[in-house]
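A single protein chain has been omitted from the complex, and every remaining protein chain is retained in its original position.
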Amino acid sequence: MRISNSAIEPDRLRQLLTGDAAGACVAFEGWIRNENEGQEVLRLEYEIYEPLAVKEGEKIIGEARAKYPILQADCVHREGLLEIGECAVWVGVTSAHRDEAFAACRFIIDEVKVRLPIWKKEYYVNGDSGWVNCERCAMHAQPERKVAGDSNVRKQCVVS
Amino acid sequence: MRISNSAIEPDRLRQLLTGDAAGACVAFEGWIRNENEGQEVLRLEYEIYEPLAVKEGEKIIGEARAKYPILQADCVHREGLLEIGECAVWVGVTSAHRDEAFAACRFIIDEVKVRLPIWKKEYYVNGDSGWVNCERCAMHAQPERKVAGDSNVRKQCVVS
Amino acid sequence: MNKNITVRYFAGFREHAGVGEEAVSLSAATAGDVYELLKHRHGSQEPLGHCKVAINDEMADWNTPINDGDTVLLFPPVAGG
Partner (left out) sequence: MNKNITVRYFAGFREHAGVGEEAVSLSAATAGDVYELLKHRHGSQEPLGHCKVAINDEMADWNTPINDGDTVLLFPPVAGG
């Protein structure tokens, strides 16, 4: 598990997983898309508490190894400001057969999304911004926007 | 769907799937591994009937598009002699959310493996060779090996 | 009545037949008949259900009728990926 301040390089990362016993490689990439829940997104900002994100990420990868007979697994998550189309997170898994690689890759990204101390702020075309998943966080922080219809504090779903 | 005589380049292929609405990308790669059903594999040879492999592959990708709300999908399969560690098949899918990308990627590789006119001959360390999945194919073709215990005509499972 | 068809063999079938393609004259009504009548050529004991067939570059069923001039492709069990 690694947190990166620069562009994720899936090709280089995948090559680190190679091995003569590997018959299957499944990779997931989360990309910044231009829309979320009907609002046009300009860019995203990821805030990460790295010490615990790495520790919890390693734990998730260990759980995947215990659960599925996989060979290698890794995950890298971007931090900071990301533009549309950039890769925010990469998960790669290798195994002898494809069943385990698919299942473990899915398990890792699912857990990473809900367990790691990572927060995502969306910046919208209309000038608003908001922390994803944070319906009632810091409700009093931006009173001028509350009056304008709460568009930035509504429940938001995860990007991908 | 494409059949390739030269090394598959997953990074280049994935970049062809990008788009501002894509939030998830799932890629599967099948790699040549050094073992199958307990026998050490030296290399593999893929024979492909390209016209129908391409046609059937396009049909499978079309079925995936009809079944799941995905954005892009593609598949490339290698032909000819491949060494351990080489990529034999690549499937890439993009979608807004990750559920569909995982499901469609899995659907495509599962169908490709059972529907495309592709045959795989394994060359073993012990000098034997055999067509994978072909238990009783051309049983009379190699009588000297039949006597030697049928090791090359037994039922074999798919590599990955 | 015999039909004049072209048969193409793949993978293990081709290796056994020693050729990839040949012209044959067979009293075959369906694709399945072609497979059965050419067992001495492709050499396979596989049940039909394990193999596939295409006629004139279209995937077909074993009970698809054969016409004079058809090209019949006999596919051993496939193993992509």
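As written, the chains take the letters A, B and C, and residue 1 is the first residue of each chain.
Just so we're on the same page, a contact is a pair of C-beta atoms (placed from the backbone, for glycine too) under 8 Å apart; a residue touches a chain by one contact, two chains touch by 3 or more.
Everything numeric here is computed off the predicted structure, so don't read it as measured data.
Enquirer: Checking the contacts here: which visible chains does the omitted one touch?
Expert: Contacts of the omitted chain with visible chains: A.
Enquirer: Which residue from A:A27, A:I84 or A:L116 sits in contact with the chain not drawn here?
Expert: A:L116
Enquirer: For chain A, which positions touch the chain that isn't shown here?
Expert: 30, 47, 49, 51-53, 55-56, 77, 88-89, 109, 112-121, 131-141, 158-160
Quick note on the criterion: only the chains that are shown with their structure count from here on.
Enquirer: Taking each chain's centre as the mean of its Cα atoms, which chain lies farthest from chain C?
Expert: Chain centre farthest from chain C's centre: A.
Enquirer: Which chain has its C-alpha centre closest to the mean of all protein C-alpha atoms shown?
Expert: Of all chains shown, the one whose C-alpha centre lies nearest the global C-alpha mean is B.
Enquirer: Measuring from the mean C-alpha position of chain B to the mean C-alpha position of chain C, what distance in angstrom results?
Expert: 23
Enquirer: Which residues does chain A have that touch at least 2 chains other than itself?
Expert: none
Enquirer: By the touch rule stated above, which residues of chain C touch at least two different other chains?
Expert: In chain C, no residue touches two or more other chains.
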